[in-house]
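Complex shown without one protein chain; remaining protein chains in place.
Order as written gives the chain letters A, B and C; numbering starts at 1 within each chain.
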Amino acid sequence: MSGPEKISATGKVGLTDTSLSDIAKLATKNFGAGHLADYIPALRDVDPHQFGLAVIGCDGETHSCGNADTRFSIQSISKLFSLTLALRLVGVDFWKRVMRNPSMNRFNSISDLETNAGIPSNPFVNAGAIVVSDAIVSRSSAPNRFVLDFMRTLSGKGDIYSNDKVASDEAELGHRNFALAYLLKDYGNIDNKVDDVLSLYFSNCAIEMSCTELASAALFLANDGVDPKSGTQIITSDETRELNALLTTSGMYNGSGEFAFRIGLPAKSGVGGGILAVVPQQMSICVWSPELDIYGNLVVGQFVLEYLVQNLGISIF
Amino acid sequence: MSGPEKISATGKVGLTDTSLSDIAKLATKNFGAGHLADYIPALRDVDPHQFGLAVIGCDGETHSCGNADTRFSIQSISKLFSLTLALRLVGVDFWKRVMRNPSMNRFNSISDLETNAGIPSNPFVNAGAIVVSDAIVSRSSAPNRFVLDFMRTLSGKGDIYSNDKVASDEAELGHRNFALAYLLKDYGNIDNKVDDVLSLYFSNCAIEMSCTELASAALFLANDGVDPKSGTQIITSDETRELNALLTTSGMYNGSGEFAFRIGLPAKSGVGGGILAVVPQQMSICVWSPELDIYGNLVVGQFVLEYLVQNLGISIF
Amino acid sequence: MSGPEKISATGKVGLTDTSLSDIAKLATKNFGAGHLADYIPALRDVDPHQFGLAVIGCDGETHSCGNADTRFSIQSISKLFSLTLALRLVGVDFWKRVMRNPSMNRFNSISDLETNAGIPSNPFVNAGAIVVSDAIVSRSSAPNRFVLDFMRTLSGKGDIYSNDKVASDEAELGHRNFALAYLLKDYGNIDNKVDDVLSLYFSNCAIEMSCTELASAALFLANDGVDPKSGTQIITSDETRELNALLTTSGMYNGSGEFAFRIGLPAKSGVGGGILAVVPQQMSICVWSPELDIYGNLVVGQFVLEYLVQNLGISIF
Partner (left out) sequence: MSGPEKISATGKVGLTDTSLSDIAKLATKNFGAGHLADYIPALRDVDPHQFGLAVIGCDGETHSCGNADTRFSIQSISKLFSLTLALRLVGVDFWKRVMRNPSMNRFNSISDLETNAGIPSNPFVNAGAIVVSDAIVSRSSAPNRFVLDFMRTLSGKGDIYSNDKVASDEAELGHRNFALAYLLKDYGNIDNKVDDVLSLYFSNCAIEMSCTELASAALFLANDGVDPKSGTQIITSDETRELNALLTTSGMYNGSGEFAFRIGLPAKSGVGGGILAVVPQQMSICVWSPELDIYGNLVVGQFVLEYLVQNLGISIF
């Protein structure tokens, strides 16, 4: 990892060269404290000692350091964007199929789904994201491409791709996601073929983007639903508030309560090592480092977010 | 119910005479849509067609309407203040005994407690609040009075009392709270006698305060832990953020996810019909109306809070 | 339905012409008290007002009445025979993959399987029977035919078949069984392809046999593991006792406790309307009538078994 790379002049965001330098040191110091996700080869072959941070203000002010431009597997961070797309396509009726409740169970819990008779607790647990995929498959003839195009538009990068090898490895070993999808189908909460729905689900998880690209793509969530780069209204202002609420109560799965307590920002994590966080009306933040702790949380990422929240005073609470 | 009573000039809070008049009409229109809590006589004998609202800014700007000065049984709203007191007494070690997780189960779930081997999910479910009571009993020779004095100091009203009849009725019928306390005791998470701990618990629930008094007492949560009336630091700034996070993820029990989605404020409800909400750095809000919907949520109170959030733009998201 | 058809002279079994006549009346009187299983066309198109009974002593003494020779879909009764086959193929090591516990949950519960980390509670719940199918698939190049041949040998009827239409309808609508199989696969408790395993599972359920054929096929369970017709040892004497114990604690799913309390015989039911019961050291009994009560239990079948147990004094307790 190299040190801080690109630093704009200190603006509203409040980050200084010193802060970024401190953050880079903090990150480097914690290398080795965790382990890589190892359920598929593509994730366990990543160089573990990498770290990237991008902070982008609603006015475009950008700070980044480390491997902020290195692309990584966004994994479950994709759930935030596919949900946004489903809301654009289906509107409020989407919520007939998924609840807005935190879940105490693991992200891939199947008991949770049975207890709730086929209605996932929220759109970020796997079962909920599979329903999101189904909603998109129903409304697109080329859904994988459709989601990719959405990510390209949001990030302003035309060359964003899903890694086919990662997607097929996940499909190969994703028995539990097949179990969730078939149980959803049994409850009538999947309209399309399980294989088609999961093809999109795995493709989305395998999208590769950098911290800078993800922070840029999520800026509409910090800006009342309007992408400040293009001025396009992605979702309504109300939907934006609702999405940020969901990220706060459920974005970190069964660790969401603890994350809100310690850090206090709407955020979505991915097993590839990324966390995307939103500071409403102010900025988006993406931090990435591949090592996870034994609970599957990001070691370096959480330290960096805690530092940022404390030093910039950006908790929503 | 009379119409708006006391209205200060429109200040930072942003409430106008027109808004308050609209809110009063909205409240009156929804009278009859719910039912009274009926498990103890004192709650079911309340006049159902009452409504009060108090909004107090950190600078003291106060708006209120309806029965804002009528005292009611604060019930579970007390859990917010007793937790504050436990944090003052015990500090961070308190969190060895209670988690910071939302619970999908009902507020009085006993399975939840068994699943977590005697560590309550959060301090707002009954099991968690019983541990809070135990922590206070361990540190006070006259715990009931100690809590009352805390409420008097926070609200600036020396004549706040707990209703003995309500407390003894709750004790008489509170078999499930005894079950929770004995299970906590079995897991070693209660140090004192069950009867002593629940005596404080029931006494706290039976405290009677008005909307104005509650909003005033909670102002420190909107002001980085400092009561703006006295300048006293009640809890630290960090603890204040943490408490507001907890209120957001767990303050409305298993309805917290939905409440965050729809309203977007840290808040605590009580079965007596009150909701106390916090707008960090800005104001506290207390709304009261005794009718509950079939899920135990406040019918009028939620309408009023939705109106306020939309019209004042005060969601934290 | 016709009345009693074939009655042998009263022997050790103790059934008389009068008893059989009473039973036929009892059955007819209760026609209409239930409803047909309706999740696949083949089951809901059966004539509901049918009833058959066959009782066969270990010495070959046979009593039957009604539609005792009409073939019906044996459904979950097949689980008893496929388990027997798996025990023959795998021996005691089979029990590393499945427990011997009653389950309080429904026969197709997926939470149960997740709670037990992929080890089914017993071999009669769907998850357990899917593991049984996997064990057979691993040891046979033509597993569907292999099971059919086993049924033909046990019943002495060379023309027993599985109904392809029923099997394919169940496969088409069997999303929950796919969910169970994929979850088992996720836990490493399925060695073969899910499609291959379920192909055998659905084929077994769709086998069609009559009361007389089923009672005859199960006779080894009443005779210390030896088929008295051929003198062949099907399973050991110890395995036979174990299997009868399993039938008693789990053969009627989460209704097993109640069934043992009321009737007191090792037994296995099927959604096609059949119940196969064993009286150790004495006889096997098969009763069939297609109507189920709202809990999925057989209305007529349970009445008839209660009558038999009371009149013949054949409870094991």
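Going forward, contacts are C-beta pairs under 8 Å (C-beta built on N, C-alpha and C of every residue); 3 or more make two chains touch, one makes a residue touch a chain.
Predicted, not measured: the structure shown is a model, and the values here were computed from it.
Although it is not drawn here, the omitted chain touches the following shown chains in the complete assembly: B, C. From the options C:68, C:260, C:292 or C:305, the residue with contact to the unseen chain in the full assembly is C:260.
Among the residues C:216, C:248, C:289 or C:302, only C:248 touches the chain that is left out of the figure. Among C:35, C:49, C:100 or C:157, only C:100 touches the chain that is left out of the view. One of B:109, B:249, B:282 or B:302 touches the chain omitted from the figure, and that residue is B:109.
Hidden from this view is one chain, which touches chain B at 109-111, 114-115, 175-176, 178-180, 182-183, 185-186, 194. For chain C, the residues in touch with the chain missing from this view are 99-104, 121-122, 240-242, 244-246, 248-250, 254, 256-258, 260-262, 264, 266, 280, 315-317.
Going forward, only the chains that are shown with their structure count from here on.
When chain centres are defined as mean Cα coordinates, C lies farthest from chain B. Inter-chain centre distance (chain B to chain C, centres taken as mean C-alpha positions): 57 Å. Annotation: 49 Å between the Cα-based centres of chain A and chain C. Inter-chain spacing, taken between the CA centroids of chain A and chain B, is 33 Å. For chain A, no residue reaches two or more other chains under the stated contact definition.
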